[in-house]
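Showing just some of the chains, left in place.
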Amino acid sequence: MYDLFLRRPFMSAAGLAACNARDMITAMCAFELALAQIQENTGLLAHGTAAKLAQQLRPTQFDIESLADATANGGNVAIPFVKQARGMLTGELTSSLHVGATSQDVIDSAIMLLIKPRLQHCLALGQQVHAAGADLMRRFEATPMVGRTLMQQALPITFGRKVADWLWGYLQAEQRLAEVTHHGLFVQFGGAVGVHSGLADGLGLMDALAAELDLNAPLLPWHTDRQPVLAIAHALTGMAVAAEKISLDVALMSQNEIGELSEPAAEGVGSSSSMPHKRNPVACARIRAAAHQIRAAAATINNVGAQPLERGLGDWHAEWAPLMDAVLLLEGALESLARLLAGLEVHEDAMRKNLALTGGAIMAAPAKRLLADYLDTERAATLTREAAFTAVASGRDYADVLLEDPEIAACVDAQMLREAVDPALHTGSSRAQVARLLARLRTG
Amino acid sequence: MYDLFLRRPFMSAAGLAACNARDMITAMCAFELALAQIQENTGLLAHGTAAKLAQQLRPTQFDIESLADATANGGNVAIPFVKQARGMLTGELTSSLHVGATSQDVIDSAIMLLIKPRLQHCLALGQQVHAAGADLMRRFEATPMVGRTLMQQALPITFGRKVADWLWGYLQAEQRLAEVTHHGLFVQFGGAVGVHSGLADGLGLMDALAAELDLNAPLLPWHTDRQPVLAIAHALTGMAVAAEKISLDVALMSQNEIGELSEPAAEGVGSSSSMPHKRNPVACARIRAAAHQIRAAAATINNVGAQPLERGLGDWHAEWAPLMDAVLLLEGALESLARLLAGLEVHEDAMRKNLALTGGAIMAAPAKRLLADYLDTERAATLTREAAFTAVASGRDYADVLLEDPEIAACVDAQMLREAVDPALHTGSSRAQVARLLARLRTG
């Protein structure tokens, strides 16, 4: 389908390889087998049933295209899936399949089974992001660059501090993703109306099924209580935004006229045959494209969160693809991010050059603070502001312009003034912030 | 991929069949061939070039998987597409391909070529919707049913009027879809930065290319002016909401306790093996599922509408899949809607029964208006209100309860009162509304 060119390029290849239609069937079979196993364990099914089912129920033998066609009719894939599955079974086994389960039990659980390893992979990619970030922080903890507010030059920071800021955002988001990955991927099992109709100890079966499938056990079935899905969607959104923030800064700092960063160079990535000077920030583009689509997926999931009565009508159905999309898009974005940070090219000379761009006028505030010790506050403000305009207009050094003023020269030590307006000496808590972040990374 | 079960069931099968990855390649080839043709026409390329290209450039010979892989690297499919295409060409033809074009020219145009027949199909489905709606209006123009506000019974309408209301919403949305389908599907052609660099009469070529591809000619290239895409997304949203409104009413009116409508029965659609009494409103579910996802697609397109400078960074990329999704989801929803309306089962007896549910108390307002001619307004209000409560509580006929009151019986003619509270005589402008809508359908 068109998505081969239009959506999948932004997804993780590893993720895609594990989330084919066939993998979905495998996950659904896993649900059915686990259900039979625990029902056998509790005596509901005859001894040996699960083993026999495992032999006869072969994911590879389902007719995928006919499942897809039938899905449109009934509204979900579980209906034709169970029908095909029963067709593979001999004799009494047909009535040992899917006992007490409803379509939503199979599908919700299968989706959880599919996304669990993907979210685990996202967390594993996080380790690469941490490592690359820590390396950048260490290397550039004292490298001054200009901080920019409202996209205008403001005051100095260090590049290490910027990375610390990126990483803190990332860590906060990651903590929420880890929370849902470890504790919020629930089995679904409630039967037709969520009360295990026709089963003796439905809640006990639900708990056992969760353990069997290595999913979390919910307090109750969650057919129309979609808080678990919301929590996942929110965690994905947080991660997407954390990655997007980094990609936005990288793209801005990679503009030719700024030139402080470049995406890692790689064969065939981001080059333009007709414009050899270009190195396009393709990783940034991929991350941003993914982030926009992840947010839309989360919006859908939020919009359909309140589902009517015991089972949704179109709202549940509207969750499926967005949730899967969002997971694989995030996985793809994190792969891009890990590579981007690991190979990020940092141009310290450009950072230095940009700091000097306003002739040092970004240091007017510390100059004013220093002069205020010797002159009237108002006067200090006026002189430093005027000198700033002069420095910008003439392209000269701010300290030189200031010291040219006889009133200033008369009252302040030249060396002290030069230090007061040296950006590298005014990066505030930048290093302390890096230290804090590195410590946090160590403690996890 | 998982979308086979999770997204495609909500899409049009016809649409899917025409929007495979191979169809995207065919559309891209069509763009390149048309470009060569008009460049040949203006003497830019040698006579016969386009014909030779057409022979050598075979959509079926592209290696789809390798295109998909390479797309992730460069960020869009046009880069590897042009490379593979050149590999198929002999000698000088390689330099006759893609002359003056940029990736975005090919992709934006190819997407327009893909969606044009789909939107035309949506408009054709509209004809079925009109016909089915007109038929329902004619059959039930005088069939009384209770109107419901805030999901509570209020006053009578006719079922024909409800259909008229559905249709008017549909017509308004459809008019906007027709507008973009006929006038808003633009060719894209601007070259690397949108100014036809290196070409003599770029705007002339752009206009000619539009004519050659049977797309609309834009005033200017629209690389980062995404208003054309917004207009499409908005039209799709309008249609989705119009269809969703109908499906919402049908689902509500199909609740067992209301029972005024049923979705058409069809083999294998909406039945439940374990619950034979059920007939699930599957068409409604499909329409609602599609509508939610179309809205999310439109939100993404709105969110990335403002793209930086001469070409987007991730924002353009984020438009592709949502736009295609939204088109095919709408096409699927309209197919469901056309079938739903054509086969809708209308239960007039249930409508009648529900009208009587409050013992006629929904007619308190006309009763009050009538009595106000004979009694003090306040007194009329009090009496009719109290009688309404009595009728509801006792399950008796409202007129009977009213006439039991000696004050009322003394002042008003019984027959006149009974008529005043007969719902079928109080459907207001329902029939006039049906007439208006039918007239509009005739004039188009």
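In this document, chain identifiers A and B correspond to the written order of the chains, with residue numbering beginning at 1 in each.
Please note the rule applied: contacts are C-beta pairs under 8 Å (C-beta built on N, C-alpha and C of every residue); 3 or more make two chains touch, one makes a residue touch a chain.
Being a predicted model, the structure only gives us computed values, none of them experimental.
Identical protein chains form the entire complex, numbering 4 copies in the structure file, with 2 of these shown.
Here, only the chains that are shown with their structure count from here on.
Chain A and chain B have Cα centroids lying 32 Å from one another. Per the touch definition, chain B reaches chain A in the complex via residues 1-10, 13, 16, 19-21, 23-24, 64, 67-68, 70-77, 114, 192, 247, 251, 266, 268-271, 274-275, 280-282, 284-289, 291-293, 295-297, 299-300, 303-304, 313-315, 317-318, 320-322, 324.
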